[in-house]
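Each chain you see keeps its place in the complex, though not every chain is here.
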Amino acid sequence: MFTYLKSIIKRDPAARHFLQILLFYPGVHAVFYYRIAHFLYNIKLKLLAEGIMFWVRVFTHIEIHPAAKIGKRLFIDHGSGVVIGETSVIGDDCTIYQGATLGGVGKGHGKRHPTLGNNIMVGAGAKILGPISIGSNVKIGANTVVLHNVYDNKTIVGVKGREVA
Amino acid sequence: MFTYLKSIIKRDPAARHFLQILLFYPGVHAVFYYRIAHFLYNIKLKLLAEGIMFWVRVFTHIEIHPAAKIGKRLFIDHGSGVVIGETSVIGDDCTIYQGATLGGVGKGHGKRHPTLGNNIMVGAGAKILGPISIGSNVKIGANTVVLHNVYDNKTIVGVKGREVA
């Protein structure tokens, strides 16, 4: 826990001290309750696990399916609108910003959400869709749509705004 | 209602059974209350209707103007950040994902939001803006901005992310 909080202070310049993070970081609350719900889901208390994450979503605006597999020290910063789908897998030390989705493409059963390696940054509003693999140390820019596999150490961005008038 | 729940199980692979959907699907809650608020709005109880949808937004993170016209079996999946504006019209069997907006372009009065046909899929984060028409069986990709009419059976997408480093 101590390592986690220290890693957040390192990743978020607006973080001031442990108490502030524990009290006021919805991404920390969401991941904490996800850990409990994930355990309950695995011992087949699925409806209870889903109920916990339903209420976590109401208060944090972050939706994490209790069946998702999430590594150590995931930091969801700001977090409003984040959706992490059922068959998502996330490695260690990832950072996900507000409005990002790890989602499906609306078809298929079984594995239909992305697998992320370690130390990945998913920018605000980015949508990573389908049963694809994102390598370690990848950065994904704000509002970027990712539909294919990405190798390690890459940076993926969409299109910047341009002047039209 | 039975048909509606069955259609959701067909559309969402993460849906397990009716009880789970009724309890934990904010998009189902939001559309349910919208039906009540829409009735109240039409009999001129506007402030009451708006008050209901205000609280629905607080708990579901889905904003539907009570004056919007919505067809049968609309499924708002995940739903955080969805905004459906006052003069929007939505046909039957549409699916709208989190972060999508049916909105205006910030000018004009009267009809200023889109009209959607039947069986449309609006991807996560998509913004459909202005008094435009979207034909039936259209699919709109994640984060896509749509400002013009779209014919039936089309698929509209924005730009996928590209590698820059």
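Think of it as A and B in the order they're written, each chain with its own count starting at 1.
Here, a contact is a pair of C-beta atoms (placed from the backbone, for glycine too) under 8 Å apart; a residue touches a chain by one contact, two chains touch by 3 or more.
These figures come from a predicted structure and were not determined experimentally.
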Identical protein chains across the whole complex (2 displayed): 3
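Everything below uses one rule, namely that only the chains that are shown with their structure count from here on.
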Rigid-body rotation angle, chain B and chain A, from Cα fit (steps of 5°): 120
Inter-centroid spacing, chain B versus chain A (mean Cα positions, whole Å): 24
In the complex, chain B residues that touch chain A: 11, 13-14, 16, 19-20, 23-24, 26, 59, 61, 78, 80-81, 95, 97-99, 121, 123-125, 141-143, 158-165
Residue numbers on chain A that touch chain B, as the complex places them: 46-47, 50-51, 54, 57-58, 61, 63, 65, 80-83, 85-86, 99, 101, 103-104, 106, 108-109, 112, 125-127, 129, 140-141, 143-148, 150, 154-159
